[in-house]
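With one protein chain held back, the other chains of the complex are shown just where they sit.
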Amino acid sequence: MIERPGKTQPHFRSAVKFLRLYSRDRSAVFGLIFLAVLISAASLAFALFPVDPDMPNLASTLLPPSPVHPIGTDYIGRDQLMLIVYGARPSLIIAFAAGAILALLGTITGLVAGYFGGRVDGSIMRTADIFLTIPTLPLVLLVVAVLGPNLINVMLIIGLTGWPVMTRIVRADTISLMKRDFIEIEKVMGAGIRRILFGHLFPNQLNSILVYTSLSIPVVILTEAGLEFLGLAPISVSWGFMLNTSISYWILGAWWLSFFPGLAIFSTALAFYFVSDGLKAALNPKQRRRQESLVVQLAERK
Amino acid sequence: MGFATYIAKRLVTAVLLIFVVATLNFVIVHLAPGGPDAILLNNPRMSPEARAAILKSFGLDKPLYEQYILYVGGLVSGKWGTSYFYLTSSYAVIAQRIPATLALMIPSLLLTIVAGIFIGILASRKPFSFADKFLSSFSFFFYAMPAFWLGFVLLTFFSLFLGLLPASGMISVTSTRFELLDYLRHLILPMTTLTLVNLANFSLLMRSSLIEVLDQNYITTARGKGLSERLVFYRHALRNALLPTVTMVGLFVGFILTGAILTETVFSWPGLGLLTFDSIFRRDYPIILGLFFMFSVMIIFSNFVTDIIYGLLDPRITYD
Partner (left out) sequence: MKTSVFLTIFVLALTVLQASQMAFAQQPKILVVGITSEPEITELNPARMTTTYYTAEAYPNLIGWDSDGKVVPDLAQSWTVSPDGLTYTFVLRDGLKWSDGEPITSDDVAFTFKYLTEQSEFWYYQWTPIQVPASGTVTGYTIRPGAIDTPDAKTVVFHLQAPSATFFIYAGGWSVLPKHYYQGMDLSTQNPDLSTYVASGPYIPNQDLPGDKIVYVANPNYYGGAPHLDKVIFKVYRDSTAAEIGLESGEANFIPNVPGSDAAALSKDPSIQIGTEQDQINVYLTFNFHPKLAGGSVNPVADLKVRKAIAMSVDLNSILNASLAGYYKEANQIQVPNMYYLGKSVTNTSIPNPEYPFDPQGAKNLLDQAGYPADAGGNRMTLTLIMASGGRTGTASSIKMMQLIQSSLKAVGITMEVIILDSASATQRIRRAQPPKDWNMALWGISSSPDPDVNAYYMVSTLGGNGGAGGWNVGGYDNPFVDQLTVLGENTTDLDQRVAIYQRISGIAHDEVAVLELYYQTEVLAWNKMFQGFILGLGNPMHDYWGALKHQSLAQVTLVQETTTMTTTSAPTTDYTSIAALAAVLVIVVGLLAYFVGRRSRKT
């Protein structure tokens, strides 16, 4: 059967259908709600807590959770709930930025590799292999240590070490799409590379790309938290850094200093996992792929 | 194209890859502001002659390309330079730490595989049931958790509050020889942390392959033939489902290394992870380069072995 040119998947054609498929997965719904609340709280941080997040209050240092301070205060008397909300920003910004970088890099390289094949494909995949074989955390640690710890470096490095997985997936998708008739037809009709790549190949993979990007965000969050915890990404109000400083006050019994930031990191990562699971179910309901299990994707990513 | 050529090709790729990674590491290290020798010359009271002499003794006064050639040659021959911090052969320092990391990695790996497979089996019995969801969530739960946080929570609870387990190290400070029970006591917390965090890799994979396999025709046929459920499960389904899981072990080395760094730091386990962390902070570049070389060899090698095993086990793979 000759396929007609154009988009072959029903994506977002029916938003209602998408929502219905998505909401079949309860955990995905919870995840989405959690993230929505988190993101809005982070953006409205200043409205919610109209105080300078750096302002200490020596009279109320290290108070345990209470009605006034739901999750306690830190070592200079700042309300921890406020710190968690303000601290969401760097984590979310880095998560989305690094995610975008690796999605972009991965998509472009995957498309190019899949389209051109041959040597181009080979060299791209070899490069990807290099990044896959170097263990992520030590490499990120080293680069950040060497080049200096700041927000931009962290974003770039995490994004730059994460693209190979996306590349593999996009490349595989591209190759299988290339075999479809409608691409042949386009070529015969003289369509240029750009039209094929951006007009056909890319849009058809939008779903997968979206899913896998959302899948890699939790890992970005955890890596970045790990960096801050180890002392290499000095952002004064961020979850990982809160964990870092909390250890010194642990002997004083201030368990809430380490418990809640850790909980925040963990819940956010979990929420992203649930959301990506839901997205996968909603966007690719019919696709069956060998070894599509979540954990293999996780495995290849981490 | 035969299997032999497949192996040969993979081997050549592996070697090339190691070489490229080593070069990349060299480049990164030399991008450091102040140069790789920055940390050596920290003492303000050092005279210029002393400075020059130190640089010379580490071979840092040679031109860059010469250093590079020495570096590459040294990697292969085991001469990984002199550690800036320990002032002895980097190779010796690294080699001394390997047993400790293995002593943590191997039990954790075994426990993760066993527990993962067990949980995967349990979960696949009735897919999408509450039990399945519970077990899958359980694995996932710990997978999303920052390893250092989990380690610290366990440490706080079991070591400080309950006083049951030691807080750090591999063996007691005061012991002069290795005692099994002592080692086991120290092993429990870090091993549990590592296992919990990596459990999902195996349990979820096991579960999904089992579900997929159990769905196949030949299983229904076997049941139709009247074989007991147990036989069907263990002889047919499990064996086939184990295949992708086994190949996962190869990829696993990478995760364990990352986990090791975080876990060894929290528990002061004197292994490679801790050495990596400390060396990076100290900018002890000879050790860093040696460690990275070793890590990449381990990972590339295990990928290579995985490819071979996979190629052997699954006749559907084409060798190209």
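Observations, loosely collected:
Each chain gets a letter, A and B, in the order it is written, and its residues are counted from 1.
Simple rule for what comes next: a contact is a pair of C-beta atoms (placed from the backbone, for glycine too) under 8 Å apart; a residue touches a chain by one contact, two chains touch by 3 or more.
Note that the structure is predicted; figures quoted are calculated from it, not measured.
Touch with the chain that is not drawn comes from one residue among B:F3, B:F134, B:Y218 or B:Y234, which is B:F134. The residue from A:L19, A:L44 or A:I76 that touches the chain not shown here is A:I76.
The hidden chain makes contact, of the residues B:Y6, B:F85 or B:F141, with B:F85. Among B:I98, B:L122 or B:L227, the one in contact with the hidden chain is B:L122. For chain B, the residues touching the absent chain in the complete assembly are 33-34, 38-39, 41-47, 49-50, 53-54, 57, 85-88, 93, 96-97, 122, 125-126, 129-131, 134-135, 155, 159-169, 172-176, 181-182, 184-185, 214, 265, 268, 270, 274-275, 278, 281-283. Residues of chain A that touch the chain left out of the display are 52, 54-56, 58, 61, 75-76, 145, 148-149, 231-232, 234, 236, 245, 247-253.
FYI, only the chains that are shown with their structure count from here on.
For the pair chain A and chain B, the distance between C-alpha centroids works out to 23 Å.
Partner chain B is touched in their complex by these residues of chain A: 27, 126, 129-130, 133-139, 141-143, 145-148, 218, 222, 225-226, 229-231, 243, 247, 250, 255, 258-259, 262, 265-266, 269-270, 273, 291, 293-296, 298-300, 302.
Those residues of chain B that touch chain A in the shared complex are 13, 16-17, 20-21, 24-25, 28-29, 31-33, 137, 140-141, 143-149, 152-153, 156, 200-205, 207-209, 244, 248, 251, 254-255, 257-258, 261-262, 265, 276-277, 280-281, 283, 288, 291-292, 295-296, 299-300, 303.
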